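With one protein chain held back, the other chains of the complex are shown just where they sit.
When the chains are written out, they are named A, B and C in that same order, and each has its own residue count from 1.
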Amino acid sequence: MVATQQNVQLFTQKDWKTDVAKPTWCPGCGDYGVLSATRKALVELQIDPTDTLVISGIGCSSNFPHFIGGYGIHSVHGRAAPNAVGAKLSNPDLTVIVAGGDGDGLGIGLGGFVHAARRNLDITYVIMDNQIYGLTTGQTSPTSLLGAKTKSTPYGNIERPINPISMALAAEATFVARTFSGDAKHFAEVMKRAIAHKGFAIVDALSPCVTFNKFNTYDYFRERVYKLEETDHDTSDLMAAFKKAYEWEFEDKVPIGVFYEVQRPTYEEQELAYKEFGNPVKRGPQRPPNLKKIIKDFY
Amino acid sequence: MVATQQNVQLFTQKDWKTDVAKPTWCPGCGDYGVLSATRKALVELQIDPTDTLVISGIGCSSNFPHFIGGYGIHSVHGRAAPNAVGAKLSNPDLTVIVAGGDGDGLGIGLGGFVHAARRNLDITYVIMDNQIYGLTTGQTSPTSLLGAKTKSTPYGNIERPINPISMALAAEATFVARTFSGDAKHFAEVMKRAIAHKGFAIVDALSPCVTFNKFNTYDYFRERVYKLEETDHDTSDLMAAFKKAYEWEFEDKVPIGVFYEVQRPTYEEQELAYKEFGNPVKRGPQRPPNLKKIIKDFY
Amino acid sequence: MKNEISFRISGQNGDGIFSSGEVFSKICSRSGLHVHGYRSYQSVIRGGHVNYSVRAANWDVAAPANYIDVLIALRPDSFIVDAPHMSDDGIILYDSKGFRIKPENVKVKEGVRVVDMPAVELAAQFSNLKIVANTVFLGAVVAIFNLDMSVFEKMLADNFASKGEEVVRVNVESARAGYNWAKENLEPLQLDITIDPNAEPKMFIGGNEALALGMLIGGLQFYAWYPMTPASPVGHFIAKYGELAGVVCKQMEDEINVSNSVVGAAVAGARAACATSGGGFALMTEAIGYASMVEAPVVYIEVARGGPSTGLPTKQEQGDLRQLLGASQGDYPRAIIAQTSVEDGIILGQEALNIAEKYQMPVIIASDLYMGEHFETIPEPDPEAIPIERGKLILDEVPEEMRPYKRYLVTEDGISPRTIPGVKYGQYDAGSDEHDEFGKLISDVRAGYPESIKIRIEQMNKRMRKMETLLKELPAPTAEGHPPEDADVLLVTWGSLLDITREARRELETQHGKRTAHLNIRYIEPFHSKEVKEILESYQKAGAKIILVENNYTGQMGQHIRMKTGFEIKDKYLRYDGETILPREITSAVLEILNR
Partner (left out) sequence: MKNEISFRISGQNGDGIFSSGEVFSKICSRSGLHVHGYRSYQSVIRGGHVNYSVRAANWDVAAPANYIDVLIALRPDSFIVDAPHMSDDGIILYDSKGFRIKPENVKVKEGVRVVDMPAVELAAQFSNLKIVANTVFLGAVVAIFNLDMSVFEKMLADNFASKGEEVVRVNVESARAGYNWAKENLEPLQLDITIDPNAEPKMFIGGNEALALGMLIGGLQFYAWYPMTPASPVGHFIAKYGELAGVVCKQMEDEINVSNSVVGAAVAGARAACATSGGGFALMTEAIGYASMVEAPVVYIEVARGGPSTGLPTKQEQGDLRQLLGASQGDYPRAIIAQTSVEDGIILGQEALNIAEKYQMPVIIASDLYMGEHFETIPEPDPEAIPIERGKLILDEVPEEMRPYKRYLVTEDGISPRTIPGVKYGQYDAGSDEHDEFGKLISDVRAGYPESIKIRIEQMNKRMRKMETLLKELPAPTAEGHPPEDADVLLVTWGSLLDITREARRELETQHGKRTAHLNIRYIEPFHSKEVKEILESYQKAGAKIILVENNYTGQMGQHIRMKTGFEIKDKYLRYDGETILPREITSAVLEILNR
């Protein structure tokens, strides 16, 4: 997956572009930032696009795979995570990146998101979080703030938002971070760490919808974000991570950076099916070599 | 809902029994404890069965409504929470209790569970948590411990379990508790507080499956449980609650009791539709009294 | 001389296309005309090419126009997407400077007049907002169609009243500037239309909104939804208007939970409904069987779009019928009814709630993108026209002679008296397993016992009997138009193709001298097999050509009809390219088949 030669740039930005002339996002959409930061991180990590699979659900954000090199799956709404689980388990050598909206991942897809996380497969999941349903033209999403007036809550949202960071922590993800589309450098750094992390990495990417979310704008975030890297935050301390997770809610400050990181055996490392016969896709379909041993139980 | 006269026992145990002679659970199943504790709490709170709706999904545990008085919904697998949301929103005066398995609520039903919780409707949700899929004869559930050998993991479970307490906290539930079927008194006390709590209350009920879970037995829990009520745990401190949530995992101790409780406006208190016309079901279907005002936008 | 107005404005999403289209629609409506409006849009939020078409006349236009007479072309792509639909003598207005449409973009067929109008420049006199140019263009269009300028001015005054006098002034003057420019520079069209600037305006509403309004009138109490094109407008309507009328409107986290929350609501006693499109409906199916099993009254609306899978989310298809028929496992009673017009939405919204509650079962409404997202002028609904019928519902305590209460009492018509939580002596469990008359499970410990087998059969029969009882209540379909002995052709369609096909028939009759008849299916389950078979056979025997017209690949209604009647309709005009079928396209397909 990761190129081995140190000083040769085998893969460049060009390899991570597609022939889709221009992403279909609105001018100014936060998702552009996610795209360029992700490309940058991939190049810096010298990952081979041919062995990469980028998976999304449905939403503005979920058009992502069409704009980035590598293989892509643009699946159905809310199901990026299980698609990634199936792909990664079938070919554990792939670099698998999931990108999709807050609605996609934390609304309809919440179950799959949490269960994928606790599995600790080596997958990077970027939530392109704009606190709104963009593609369906502006209804509340699970991260919309209280009071938000949207097409589905014309008189104001009365439902407490999900806190993606504490949700990711509760889901047993082994890497939990947040970053902001308005800060390209920080974004690329976080993405790099997330992809390099061995295990399930979740990045809550604050990615403003300039068309439908008039509240959580670039300015809103610029006024509130600060970098955890610039504090003495201990990323190995789960409780500290939870504490930071609630700062937005209780202190109106939005920490960005890595909240939590821990090394644990990945699912792949423990999967029995690889032990004797290796990567299923690379090896190809095979007759069960131990057929006799299997069927003897049926006599 | 709650009877007003103080010293008259309007409703007794009898009112909370049904004519199903005997629950269909295996002898010794932890679910018997859930049932009797719930009945006891309901009698102590003098709740009227006629105005109560007990809702479940599918599973051994989900047969619950058939064994307890009041109206019941025995819905489909994993969907107790949304059924409860629809019922409660339609008739906010009902006492709505959800009871169902760990698989039902935290596996297939996780999304609905979390989203119902953050809504903070006045609903009590009891997870009858046996760390196994009972009704389907013993596969791993989302709370099965690492290493558990089950029908679906004959070589041991390699997937980290969900922590129901930290999940409930991350889901913004306003009351989060754990209790144990092996301690009838504690169970009834916790249930009483959960039902009395105004808002979404989650009770993680440790309820051993004596048939399929040979690990998380009564003895397993008896050796590990201790009561939060007997410590100086502050139930208003979210971070303290998170800390306690991880004791099972990190310290092999299983705290039971109330982890967290906070008062927040319920969804019902803020729902616009009741403002002018009251409880929809009690009032009955009506022609829109303001039809003229509605249609004038279409001229 | 034309007896109708056919107008379109097209450009990029963000150009104000839809609001201009709506404004022009309302000008027509307020001029005493019947109006038909239709939008075409893209999945992307900004930049995609979109358009809005308006058709208006003194007679009740209920189909998109065959051709465009006047097009406002705001973008180069207007010449790719829209110009090919111009009528032979149509007029295209564009602004070469304002929108930098290069001459090589301007490709049109002979006869079409392409007018370079300095709309941006004219607008610049009053405002530097580019969007004001649309108002200038519309002023010109009012002139070209010989409409009354005062109606437009009054509309602008109404629309912008809340934004202050200055905004009103700017808009009115821009509109006048466009109007005057056109009067000076352009020949108005020759139209045979009577304009009444003082007419009582008609209600102008979309198919989805009409259905939503119908349900509000029908006493809806709980509506759950999850956004999905093209069904979202039902939710937007109820979120906005329903909440204020006492209807709980809940956006849930996904369609599964939408589908289950409405069952919970229905069991609790509310009239409950939800709406979605294809993929969302797939997720709803499990709960539909569940609703039927616990005998909960729920209305499920499916507004289809181009499939399969995510498919063509902003495009038309009638491709989900098979999915509706195949929703959920096992045999269970449910009604499936197609919405056939905008106006029908008002009726069907009420009818569906009534059937659901009387028969205690799910009712599925089959609509589609064209049906839900086009607009028509309709008469103001009479809120008392259709009574609210709740069927066998016990709201006070269960009378003594009915105790112990049997929720699933076996009855001749299949319908059992029903209680809801709060009713004394009416407690029961609504269980998705097979159960006895009391609602007690038979599947758990008693499966296979002789008495359980008996109960199972009785309950299955009881439930399925509702289909027969309902079928008797529903009006049988009839063919409209020429009787068999007198017809050249019988067109068979369903749902949203009703009015479009009617108009094609008018063309076939008046322009091509064909004698036509038409069978449009509205009740899909239960199905009037006997009557439909008789109709088809009578036309076939009399020698009429029978032609199936559907907006899908496999002819799903044709297959349904064959399944129910054995009758195969061999001649077909099937469209599955995402476009709405136009009357003229049906006409030529029919002529082609007749001439084979």
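We adopt the following convention: a residue touches a chain if its C-beta (ideal position, glycine included) is under 8 Å from a C-beta of that chain, and two chains touch if they have at least 3 such contacts.
Every value quoted in this text rests on a predicted model; they were computed, and no experiment measured them.
Asker: Based on the whole assembly, the unshown chain contacts which displayed chains?
Answerer: Within the full complex, the chain left out of view touches A, B, C.
Asker: Using the definition of touch stated at the top, determine which of C:F7, C:F281, C:Y408 or C:Y428 touches the missing chain.
Answerer: Touches the omitted chain: C:F281.
Asker: So that we can see where the missing chain sits, which residues of chain B does it touch?
Answerer: 24-27, 58, 60, 76-78, 107-108, 110, 133-137, 139-140, 142, 151-155, 211-212
Asker: Name every residue on chain A in touch with the hidden partner chain.
Answerer: Those residues of chain A that touch the unshown chain are 19-20, 24, 49-53, 55, 58, 63, 65-66, 69-76, 79, 81-91, 93-94, 111-112, 115, 271-274, 276-278, 280-291, 294-295, 298-299.
Asker: Mind pulling the chain C residues that touch the left-out chain?
Answerer: 40, 42-44, 47-49, 77, 80-81, 84, 256, 277-279, 281-283, 285-286, 289-290, 292-294, 304, 306-315, 317, 319-320, 322-332, 431-434, 442-450, 453, 456-457, 460, 464, 552-554, 556, 559-560, 562-563, 566-568, 576-579
Simple rule for what comes next: only the chains that are shown with their structure count from here on.
Asker: For chain A versus chain C, what separation do you get between their C-alpha means, in angstrom?
Answerer: 38
Asker: Centroid from C-alpha atoms only, then distance chain B to chain C, rounded to Å. What do you get?
Answerer: Roughly 41 Å, centre to centre.
Asker: In chain B, which residues are in touch with two or more of the other chains?
Answerer: Correct list: 111, 115, 271-272.
Asker: Please list all residues of chain C that touch 2 or more other chains.
Answerer: Each of 243, 249, 253-254 in chain C touches at least two other chains.
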